[in-house]
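Shown here: the complex without one of its protein chains, the others still in place.
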Amino acid sequence: MLSAFAAVVTAAAVVAATVAGIAVLRRQPDPSSAHWSTTLPVLGGSEPQVHAWNRFHARYYPMTLVLVAFEMEMMFMYPWAVVFAELGVKALVEMGVFLALLSLGVLYAWREGALRWQ
Amino acid sequence: MLTDLLPRLARHAPVPVCLARGLAATGVTTRLRADPDVRLVASPRQATVLVIAGAVPRAARDAVLRVHDQVPAPRGVAVVGDQSLVEWLDLGDVPVLPADDPVPGLRRLHEQLLAGAGGSPSRGPADNPVEWSGVGPHGQGGEGMMGGKPYGRPMAMPPQEGRDGLALDRLPLVFGPFLPALPAAVQLEVGLQGDVLEEVRVVPLDLDAGVVGSSRPLSSAAGRYLAAVAELCAVAGLDALACRAARVALDPAPEALADLRRRLRRRGGLRQATDGVGRLPDGRDATDRWHRWLDLAAAAAAGEHAGHDRVDPRELGPALVGLELGHALVTLSSLRLELEDAVAAPLGAGA
Amino acid sequence: MIEVAGAAHPLVAAVVVSAVLGVGAYAVAALETGIGARVAGHPLGVTASLRAPLAQAALLLARPAVVTERPDGPLWVLAPALYAALAATALSVLPLATDFAVADVRTGIVVFGSAEVLAMVAVYLHGWAPNSPLPLVGAYRFIASGCSFLLLSMFVLIAAALPAESMSFGRIMASQQEGLWNVLRQPLGLPLFAVVALGVSFFGPLDFSDGHELAGGTAAEVSGPPALAWGWARRAMLATYAIASAVVFLAGPSGPWLPGPLWLALKALAIAAALVWLRHTVGRVQIDRFVLVAWTVLLPLAFLHLAIAGVVTLA
Partner (left out) sequence: MTGVVVDVAFWIFAVASAWFGWRVFRTDSMVRATFSLLASFAGVGAIMVLLLVEYVGVALFFMMGVEMVVMAIYMVAFMMNPAGINPMQMLHQRRVATAVGVAVAGALAAVAVAADLPEAPLVAPADTIRALGHELMGGSMLLMQTVGVTLATTMVAAVVLSSARGRFGPADDGSRPPPLDPDEQVEAEPAQAAARGDGHGHGGHG
């Protein structure tokens, strides 16, 4: 029974190993390429004053929170989809109400401008 | 066997070229863009050959050498124009390619590299010249997590106002002058918070010290407009259309020009990338600007000379504040001609 | 745990998945060259289009890889490997013939969705690892787009599961053998899923993370073999999505006369060609506009799509 997942994992692992193998392939570096100057980040000719790794302001952060809440609910929808045809109109109405509730959340977020870059 | 096969196969690939363009390099840029045997790449990391073209401001010497070093070694270097660039940059034995037919020389250089030639040695310092300061082994530490200069660079600091966690670090960065989206001889100095510009200055390079190299713009006025459209297409991710536009720019025959205009003006084409982007105080967005270029190209091809405005880069800064970095770069790209002419004005030559 | 199309032996699985991804990515790259040359106005022959990806790969293998000043090395290698592994995972739950899938598990669309979610991690790491500003901006843009198209893909796949009464791709395919193809029963699905396909593999108009204006975005600091790994992985992902579109909307491997895998290949190739054509003709959308449109236009469309699918299923 678990053989299906064993197949998925094996396939993914083999592909990952191949790609990682290509990604670590390195030609014998030219001695001159060991220079510090070759390692500067690409900025089109200028030198950075600070590291790129700093507090990064993701301008869409309220949207990610809306997504997290929305996506929780999606977990109910998968089993719902499986029994939908059996239950018929009841399931349709049921999910309609559920989605309408969540749409209110998205509508509110949109109205407050939370889907824009802050 | 494999070691033999790889270079043989690789030779069929187009030459990935990183272009460091000075002023009035439209001729070379467009020829390289139009040739399927060459691929103008976005980043020096993706190139085998660095091409230096046009009239490069003396102030950009360090920048050229930094881009030079960022091309992975073994790297090829070629200069388009004249020997003065080679001497100024002290590049040693570097081919000077003719501006009207640069591709065969590039191809030769590329194949020599694949065959195992050494390429141009790195020019920058071998070690980080920035002082590592702090108490730890990597120059870190001293005063809490933000102290010291880890790996030679200080931590970015949040802007002065506010401390309640939402005023996040502002990265002081200078982009250019050799970023593909930027017009020649222009740098973008920004305070970047996330991907939004909180602080912008568009700074033309200082031309007081003069320029090196010869300027070889396209001979036809229509060609210049189309070349700018081609560059904008490339920035918007439409490299194939950019190639087509560049070919028309080299030979702006009326039918070809009309066909290109039809293709570009379709809804959902290039407009997807430019509609509503970079609206300046005059009310025009990027789409209006390249539409105007197309109109001017058509007019020039018909023998009329309407000419375009100049935009002073220094006045552009406030209009870009608050834009996303990509928007800002597309905006600058949609002002390529206007900005380049304003920058080159002190030189007296209509670039 | 297994539905109609069965499960393969792990070794067979590894071989089949590697082969399909390899050929698929190659086909996408060849289409890119061929269609690109046509759009550029200097059409190439089939041989030249087929040779171009090989030559490009050989060139990248022959070039050195660079490092940046202070990168996160392991994560930099992990990113393309993870991304390719996710393409492999997504592919392995799809039926490749009417009676064969690497693993036609009952939770097929959830596994597929998980791969899509984790792709955000892979692209983020690819932009984070080099410690360079432009790749970092690219990475954050991808997350913005990913958080926006994720729900679309979930709704589209759930809608496809309604008539199948199962979350397995095998059943979704089978439900179309009996009835109409989903492309007719659920007409909004294919365009919505195409948005997801372009988004996940950051391709063409939705190439937010690796665009030319950011000097290559997350790939701005990659050269040589790692660049090959990354370029291959994202084309493999696009190929996987083309196959998934063919399975979900065009009944995948089922069809008369020809053998199943051939049908699947033809349908997937047609979809891939359409996506590549979009890549060459539609300019990159602005990221903030995409996020807004995805939530305010495409998401309601996905609701509508689900409602249509539900009513049609019950009818």
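Chains here go by letter, A, B and C, matching the order in which they are written, and residues are numbered from 1 within each.
We take it that contacts are C-beta pairs under 8 Å (C-beta built on N, C-alpha and C of every residue); 3 or more make two chains touch, one makes a residue touch a chain.
Nothing here was measured: the structure is a model prediction, and the numbers come from that model.
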item: Shown chains touched by the chain that is not drawn here; value: A, B, C
item: Omitted-chain contact residue, chosen from C:Leu118, C:Ala270, C:Leu301 or C:Leu314; value: C:Leu118
item: Residue of B:Met155, B:Leu171, B:Leu329 or B:Ala342 in touch with the missing chain, whole complex considered; value: B:Met155
item: Listed residues C:Met167, C:Val247 or C:Val285, member touching the removed chain; value: C:Met167
item: Those residues of chain A which, in the complete complex, touch the missing chain; value: 1-3, 5-6, 51, 53-58, 61-62, 64-73, 75-76, 78-84, 87, 90-91, 94, 97-98, 101-102, 104-106, 108-109, 111-114, 116, 118
item: Positions on chain B where the hidden chain makes contact; value: 134, 136, 138, 140-141, 143-148, 150-151, 155, 157-158, 160-168
item: Residues of chain C in contact with the chain not shown; value: 1, 70, 72, 75, 105-107, 110-111, 113-114, 117-118, 120-121, 124-125, 128, 131, 140, 143, 146-147, 150, 167
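The rule is short, and it goes like this: only the chains that are shown with their structure count from here on.
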item: Chain centre separation in whole Å, for chain B relative to chain A (CA means); value: 31
item: Set of chain A residues in contact with two or more other chains; value: 29-30, 33, 36, 38, 40, 42-44, 48, 51-52, 56, 58-59, 117
item: Contacts with two or more other chains, residues of chain C listed in rising order; value: 61-66, 69-70, 133-134, 140, 215-216, 220-221, 224, 288
item: Of all residues in chain C, those that touch chain A in their complex; value: 1-2, 7-14, 16-18, 21, 61-70, 76-78, 80-89, 91-93, 102-105, 107, 109-111, 128, 130-136, 140, 143-144, 147-148, 150-151, 154, 158-159, 161-163, 165-167, 215-216, 220-221, 224-226, 228-230, 232-233, 288, 291-292, 295-296, 299-300, 303, 306-307, 310-311, 313-314
item: Interfacial residue positions of chain B with respect to chain A in the complex; value: 20, 43-45, 60, 62-67, 69-70, 72-74, 118-119, 121-128, 150-151, 153-156, 158, 168-169, 171-180, 182, 187, 193-196, 324
item: Interface residues, chain A side, partner chain B - complex; value: 29-30, 32-38, 40, 42-52, 54-59, 117
